[in-house]
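A protein chain is absent from this complex, but the other protein chains hold their places.
Presenting subunit A:
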Amino acid sequence: MKRYVAKRILTGLLTILIVFSINFIIINLAPGDPIKTLMGKETDDPALRAALEQKYGLDKPLHIQFVSYLKTAISGDLGTSIIYNRPVSEMISEKMPATILLVLTSGILSLIIGTLMGIVAARKEGSFIDVIFSGFSYILNSMPSFWLGLMLIIIFSSVLNLLPTCGMTDPRTSYKGIAYVMDVLKHMILPVGTLILIEIPLYYRIAKSSVLQVTNEDFILTLRATGMNEKKIFNKYIFRNAILPTVTIFGISLAYLITGVALIETVFAWPGTGRLVLTAINQRDYPTLMGIYLVMSVSVAIVMMLVDILYAVLDPRIRY
(Lines give C-alpha, C1' and ligand atoms only; values in the text may rest on other atoms or scores of the structure.)
Protein backbone atom coordinates (compact mmCIF):
# COMPACT_ATOMS: atom_id res chain seq x y z
CA MET A 1 0.00 0.00 0.00
CA LYS A 2 2.66 2.51 1.04
CA ARG A 3 4.71 1.61 -1.99
CA TYR A 4 1.77 2.10 -4.29
CA VAL A 5 0.94 5.50 -2.80
CA ALA A 6 4.58 6.58 -3.04
CA LYS A 7 4.72 5.46 -6.66
CA ARG A 8 1.50 7.24 -7.49
CA ILE A 9 2.71 10.46 -5.89
CA LEU A 10 5.92 10.19 -7.88
CA THR A 11 3.97 9.84 -11.13
CA GLY A 12 1.86 12.81 -10.11
CA LEU A 13 4.93 14.94 -9.49
CA LEU A 14 6.41 13.79 -12.79
CA THR A 15 3.20 14.84 -14.53
CA ILE A 16 3.39 18.27 -12.95
CA LEU A 17 7.02 18.57 -14.07
CA ILE A 18 5.97 17.62 -17.62
CA VAL A 19 3.23 20.25 -17.50
CA PHE A 20 5.82 22.87 -16.63
CA SER A 21 8.10 21.61 -19.39
CA ILE A 22 5.32 21.73 -21.98
CA ASN A 23 4.54 25.27 -20.92
CA PHE A 24 8.19 26.23 -21.17
CA ILE A 25 8.57 24.63 -24.60
CA ILE A 26 5.44 26.34 -25.90
CA ILE A 27 6.63 29.73 -24.68
CA ASN A 28 9.96 29.22 -26.41
CA LEU A 29 8.50 27.96 -29.67
CA ALA A 30 5.75 30.54 -29.88
CA PRO A 31 6.12 33.11 -32.62
CA GLY A 32 7.26 36.56 -31.53
CA ASP A 33 10.38 37.83 -29.84
CA PRO A 34 9.84 39.24 -26.34
CA ILE A 35 12.94 41.42 -26.52
CA LYS A 36 11.78 42.91 -29.80
CA THR A 37 8.41 43.66 -28.21
CA LEU A 38 10.09 45.37 -25.26
CA MET A 39 12.44 47.41 -27.42
CA GLY A 40 9.79 48.50 -29.85
CA LYS A 41 9.69 47.71 -33.55
CA GLU A 42 11.90 50.54 -34.79
CA THR A 43 14.78 50.19 -32.34
CA ASP A 44 17.46 47.70 -33.20
CA ASP A 45 20.32 48.58 -30.90
CA PRO A 46 22.49 45.53 -30.15
CA ALA A 47 23.66 47.05 -26.86
CA LEU A 48 20.09 47.58 -25.66
CA ARG A 49 19.16 44.07 -26.77
CA ALA A 50 22.09 42.59 -24.86
CA ALA A 51 21.19 44.61 -21.78
CA LEU A 52 17.57 43.50 -21.89
CA GLU A 53 18.51 39.88 -22.51
CA GLN A 54 20.77 40.03 -19.50
CA LYS A 55 18.12 41.68 -17.35
CA TYR A 56 15.57 38.94 -18.08
CA GLY A 57 18.10 36.13 -18.11
CA LEU A 58 17.45 35.33 -21.75
CA ASP A 59 21.17 35.26 -22.54
CA LYS A 60 21.63 32.13 -20.44
CA PRO A 61 21.37 28.65 -21.91
CA LEU A 62 17.92 27.08 -22.12
CA HIS A 63 18.28 24.61 -19.26
CA ILE A 64 19.26 27.38 -16.83
CA GLN A 65 16.30 29.41 -18.05
CA PHE A 66 14.11 26.39 -17.40
CA VAL A 67 15.34 26.01 -13.83
CA SER A 68 14.75 29.66 -13.05
CA TYR A 69 11.33 29.40 -14.71
CA LEU A 70 10.50 26.41 -12.49
CA LYS A 71 11.66 28.26 -9.38
CA THR A 72 9.49 31.31 -10.01
CA ALA A 73 6.46 29.27 -11.10
CA ILE A 74 6.61 27.01 -8.04
CA SER A 75 6.90 30.01 -5.74
CA GLY A 76 3.49 31.03 -7.11
CA ASP A 77 4.65 33.72 -9.51
CA LEU A 78 2.90 33.02 -12.82
CA GLY A 79 3.91 36.25 -14.47
CA THR A 80 1.99 39.44 -15.09
CA SER A 81 -0.97 39.91 -17.36
CA ILE A 82 0.09 42.09 -20.29
CA ILE A 83 -3.39 43.57 -20.53
CA TYR A 84 -4.32 44.26 -16.90
CA ASN A 85 -0.77 44.58 -15.57
CA ARG A 86 -1.72 42.46 -12.56
CA PRO A 87 -0.16 39.24 -11.30
CA VAL A 88 -1.75 36.28 -13.11
CA SER A 89 -1.90 34.20 -9.93
CA GLU A 90 -3.95 36.93 -8.25
CA MET A 91 -6.39 37.11 -11.18
CA ILE A 92 -6.83 33.33 -11.20
CA SER A 93 -7.33 32.93 -7.45
CA GLU A 94 -9.93 35.68 -7.58
CA LYS A 95 -11.97 33.76 -10.17
CA MET A 96 -11.34 30.28 -8.78
CA PRO A 97 -14.18 30.08 -6.18
CA ALA A 98 -16.91 30.61 -8.79
CA THR A 99 -15.44 27.86 -10.98
CA ILE A 100 -15.01 25.44 -8.07
CA LEU A 101 -18.63 26.05 -7.06
CA LEU A 102 -19.79 25.02 -10.54
CA VAL A 103 -17.41 22.07 -10.89
CA LEU A 104 -18.10 20.47 -7.52
CA THR A 105 -21.87 20.96 -7.58
CA SER A 106 -22.27 19.51 -11.04
CA GLY A 107 -19.66 16.82 -10.44
CA ILE A 108 -21.39 15.46 -7.36
CA LEU A 109 -24.92 15.78 -8.76
CA SER A 110 -24.03 14.06 -12.03
CA LEU A 111 -22.29 11.30 -10.09
CA ILE A 112 -25.47 10.62 -8.13
CA ILE A 113 -27.93 10.97 -11.01
CA GLY A 114 -25.83 9.15 -13.62
CA THR A 115 -25.00 6.25 -11.30
CA LEU A 116 -28.62 5.85 -10.20
CA MET A 117 -29.76 5.82 -13.82
CA GLY A 118 -27.13 3.22 -14.64
CA ILE A 119 -28.17 0.99 -11.74
CA VAL A 120 -31.85 1.21 -12.65
CA ALA A 121 -31.09 0.43 -16.31
CA ALA A 122 -28.90 -2.53 -15.37
CA ARG A 123 -31.45 -4.00 -12.97
CA LYS A 124 -34.13 -3.79 -15.63
CA GLU A 125 -31.93 -4.64 -18.57
CA GLY A 126 -33.75 -4.60 -21.88
CA SER A 127 -36.81 -2.91 -20.43
CA PHE A 128 -38.40 0.26 -21.74
CA ILE A 129 -36.58 2.36 -19.13
CA ASP A 130 -33.25 0.85 -20.13
CA VAL A 131 -33.82 1.64 -23.81
CA ILE A 132 -34.87 5.23 -23.02
CA PHE A 133 -31.95 5.84 -20.66
CA SER A 134 -29.42 4.31 -23.03
CA GLY A 135 -30.65 6.31 -25.99
CA PHE A 136 -30.70 9.46 -23.88
CA SER A 137 -27.12 8.91 -22.76
CA TYR A 138 -26.00 8.13 -26.32
CA ILE A 139 -27.38 11.40 -27.65
CA LEU A 140 -26.11 13.44 -24.69
CA ASN A 141 -22.67 11.97 -25.23
CA SER A 142 -22.51 13.41 -28.74
CA MET A 143 -23.64 16.89 -27.78
CA PRO A 144 -21.24 19.81 -27.67
CA SER A 145 -21.68 21.13 -24.12
CA PHE A 146 -21.77 24.76 -25.14
CA TRP A 147 -24.50 24.12 -27.70
CA LEU A 148 -26.60 22.28 -25.12
CA GLY A 149 -26.19 25.32 -22.86
CA LEU A 150 -27.38 27.64 -25.62
CA MET A 151 -30.39 25.42 -26.28
CA LEU A 152 -31.30 25.44 -22.58
CA ILE A 153 -31.09 29.23 -22.66
CA ILE A 154 -33.48 29.32 -25.62
CA ILE A 155 -35.93 26.99 -23.89
CA PHE A 156 -35.83 28.18 -20.29
CA SER A 157 -34.99 31.83 -20.72
CA SER A 158 -36.22 33.00 -24.11
CA VAL A 159 -39.35 30.91 -24.48
CA LEU A 160 -40.43 30.03 -20.94
CA ASN A 161 -38.84 33.11 -19.36
CA LEU A 162 -38.12 31.18 -16.17
CA LEU A 163 -34.41 31.46 -15.47
CA PRO A 164 -31.72 34.10 -15.84
CA THR A 165 -29.37 33.61 -18.80
CA CYS A 166 -26.11 34.93 -17.54
CA GLY A 167 -23.93 35.97 -14.67
CA MET A 168 -23.81 34.74 -11.09
CA THR A 169 -26.01 37.38 -9.51
CA ASP A 170 -28.62 39.85 -10.65
CA PRO A 171 -26.74 43.13 -11.21
CA ARG A 172 -29.84 45.21 -10.60
CA THR A 173 -30.16 44.13 -7.00
CA SER A 174 -27.79 43.88 -4.09
CA TYR A 175 -29.13 41.01 -2.02
CA LYS A 176 -27.67 40.05 1.33
CA GLY A 177 -27.83 36.78 3.27
CA ILE A 178 -30.43 34.23 2.22
CA ALA A 179 -31.70 36.29 -0.69
CA TYR A 180 -28.16 36.43 -2.09
CA VAL A 181 -27.77 32.67 -1.83
CA MET A 182 -31.12 32.15 -3.54
CA ASP A 183 -30.09 34.53 -6.31
CA VAL A 184 -26.83 32.63 -6.92
CA LEU A 185 -28.70 29.31 -6.84
CA LYS A 186 -31.13 30.57 -9.43
CA HIS A 187 -28.28 31.64 -11.69
CA MET A 188 -26.59 28.30 -11.14
CA ILE A 189 -29.46 26.14 -12.36
CA LEU A 190 -28.75 26.41 -16.09
CA PRO A 191 -24.94 26.10 -16.09
CA VAL A 192 -24.99 23.30 -13.52
CA GLY A 193 -27.85 21.60 -15.38
CA THR A 194 -25.89 21.68 -18.63
CA LEU A 195 -22.80 20.23 -17.01
CA ILE A 196 -24.82 17.50 -15.31
CA LEU A 197 -26.45 16.50 -18.58
CA ILE A 198 -23.06 16.38 -20.30
CA GLU A 199 -21.53 14.28 -17.50
CA ILE A 200 -24.41 11.81 -17.06
CA PRO A 201 -23.36 9.45 -19.91
CA LEU A 202 -19.95 8.87 -18.30
CA TYR A 203 -21.43 7.63 -15.02
CA TYR A 204 -24.38 5.94 -16.66
CA ARG A 205 -22.20 3.76 -18.89
CA ILE A 206 -19.79 2.74 -16.19
CA ALA A 207 -22.47 2.10 -13.54
CA LYS A 208 -24.61 0.06 -15.89
CA SER A 209 -21.82 -2.09 -17.25
CA SER A 210 -20.24 -2.73 -13.86
CA VAL A 211 -23.56 -3.68 -12.23
CA LEU A 212 -24.22 -6.04 -15.15
CA GLN A 213 -20.75 -7.50 -14.88
CA VAL A 214 -20.93 -8.11 -11.14
CA THR A 215 -24.45 -9.56 -11.42
CA ASN A 216 -23.13 -12.20 -13.80
CA GLU A 217 -20.31 -13.30 -11.53
CA ASP A 218 -20.29 -16.73 -9.97
CA PHE A 219 -20.48 -15.63 -6.35
CA ILE A 220 -23.77 -13.87 -7.02
CA LEU A 221 -25.12 -17.07 -8.53
CA THR A 222 -23.99 -18.91 -5.41
CA LEU A 223 -25.71 -16.39 -3.17
CA ARG A 224 -28.88 -16.76 -5.21
CA ALA A 225 -28.63 -20.53 -4.94
CA THR A 226 -28.49 -20.24 -1.16
CA GLY A 227 -31.84 -18.53 -1.40
CA MET A 228 -30.69 -15.17 -0.18
CA ASN A 229 -33.12 -12.31 -0.52
CA GLU A 230 -32.57 -10.55 -3.88
CA LYS A 231 -32.62 -7.12 -2.25
CA LYS A 232 -29.94 -8.12 0.20
CA ILE A 233 -27.76 -9.56 -2.55
CA PHE A 234 -27.98 -6.29 -4.41
CA ASN A 235 -27.40 -3.95 -1.49
CA LYS A 236 -24.72 -5.93 0.20
CA TYR A 237 -22.79 -7.51 -2.67
CA ILE A 238 -23.58 -6.19 -6.13
CA PHE A 239 -23.78 -2.51 -5.25
CA ARG A 240 -20.60 -2.46 -3.20
CA ASN A 241 -18.59 -4.15 -5.91
CA ALA A 242 -20.11 -2.29 -8.80
CA ILE A 243 -19.73 1.18 -7.32
CA LEU A 244 -15.93 1.06 -7.24
CA PRO A 245 -15.17 2.01 -10.85
CA THR A 246 -17.35 5.07 -10.36
CA VAL A 247 -14.63 6.49 -8.11
CA THR A 248 -12.15 6.50 -10.99
CA ILE A 249 -14.74 8.03 -13.28
CA PHE A 250 -15.35 10.74 -10.69
CA GLY A 251 -11.69 11.73 -10.98
CA ILE A 252 -11.75 11.71 -14.77
CA SER A 253 -14.98 13.66 -14.78
CA LEU A 254 -13.66 16.29 -12.37
CA ALA A 255 -10.58 16.63 -14.54
CA TYR A 256 -12.79 17.05 -17.58
CA LEU A 257 -14.99 19.52 -15.74
CA ILE A 258 -12.08 21.67 -14.61
CA THR A 259 -11.11 22.30 -18.22
CA GLY A 260 -14.46 21.83 -19.94
CA VAL A 261 -16.19 24.30 -17.68
CA ALA A 262 -14.50 27.12 -19.63
CA LEU A 263 -16.94 26.63 -22.50
CA ILE A 264 -19.96 26.60 -20.20
CA GLU A 265 -18.79 29.66 -18.32
CA THR A 266 -18.49 31.42 -21.65
CA VAL A 267 -22.04 30.50 -22.58
CA PHE A 268 -23.55 31.69 -19.30
CA ALA A 269 -21.12 34.57 -18.67
CA TRP A 270 -20.27 32.91 -15.35
CA PRO A 271 -17.54 34.97 -13.64
CA GLY A 272 -15.03 32.11 -13.25
CA THR A 273 -11.69 31.13 -14.75
CA GLY A 274 -13.34 30.10 -18.01
CA ARG A 275 -14.33 33.68 -18.65
CA LEU A 276 -10.76 34.64 -17.93
CA VAL A 277 -9.70 32.19 -20.65
CA LEU A 278 -12.05 33.79 -23.15
CA THR A 279 -10.92 37.34 -22.46
CA ALA A 280 -7.30 36.23 -22.48
CA ILE A 281 -7.81 34.63 -25.91
CA ASN A 282 -9.56 37.67 -27.32
CA GLN A 283 -6.97 40.11 -26.01
CA ARG A 284 -4.00 37.89 -26.81
CA ASP A 285 -3.04 37.96 -23.14
CA TYR A 286 -0.66 35.00 -23.29
CA PRO A 287 0.78 35.09 -19.74
CA THR A 288 -2.74 34.77 -18.33
CA LEU A 289 -3.57 31.92 -20.70
CA MET A 290 -0.41 30.02 -19.80
CA GLY A 291 -0.99 30.64 -16.11
CA ILE A 292 -4.50 29.21 -16.31
CA TYR A 293 -3.21 26.20 -18.24
CA LEU A 294 -0.62 25.58 -15.54
CA VAL A 295 -3.08 25.90 -12.67
CA MET A 296 -5.65 23.68 -14.39
CA SER A 297 -3.17 20.97 -15.37
CA VAL A 298 -1.69 20.87 -11.91
CA SER A 299 -5.14 20.64 -10.31
CA VAL A 300 -6.11 17.86 -12.71
CA ALA A 301 -2.92 15.97 -11.88
CA ILE A 302 -3.58 16.34 -8.15
CA VAL A 303 -7.23 15.29 -8.47
CA MET A 304 -6.28 12.20 -10.48
CA MET A 305 -3.57 11.31 -7.98
CA LEU A 306 -5.94 11.61 -5.01
CA VAL A 307 -8.61 9.58 -6.78
CA ASP A 308 -6.19 6.77 -7.60
CA ILE A 309 -5.01 6.64 -4.00
CA LEU A 310 -8.61 6.68 -2.76
CA TYR A 311 -9.39 3.83 -5.12
CA ALA A 312 -6.50 1.81 -3.77
CA VAL A 313 -7.76 2.40 -0.23
CA LEU A 314 -11.28 1.30 -1.18
CA ASP A 315 -10.29 -1.68 -3.28
CA PRO A 316 -7.48 -3.74 -1.77
CA ARG A 317 -7.13 -5.71 -5.02
CA ILE A 318 -5.60 -2.73 -6.81
CA ARG A 319 -1.84 -2.89 -6.55
CA TYR A 320 0.66 -2.24 -9.26
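Observations
Keep in mind that, in the parts below, contacts are C-beta pairs under 8 Å (C-beta built on N, C-alpha and C of every residue); 3 or more make two chains touch, one makes a residue touch a chain; residues count from 1.
Everything that follows uses one rule, which is that contacts and distances are computed from a predicted model.
The complex appears with one chain absent; UniProt names that chain "Oligopeptide/dipeptide ABC transporter,permease protein" among the candidates "Extracellular solute-binding protein", "Ethanolamine ammonia-lyase reactivating factor EutA", "Butyryl-CoA dehydrogenase" or "Oligopeptide/dipeptide ABC transporter,permease protein". From the options A:141, A:174, A:222 or A:235, the residue with contact to the chain not on display is A:141.
Here the missing chain is touched by one residue of A:75, A:158, A:173 or A:226, and it is A:158. Residues 11, 14-15, 18-19, 22, 26, 29-31, 125-126, 134, 137-139, 141-148, 150-151, 153-154, 158, 204-205, 208-209, 255-256, 258-260, 262-263, 266-267, 277-278, 281-282, 284, 286, 289-290, 292-293, 296-297, 300-301, 304 are the ones on subunit A that touch the missing chain.
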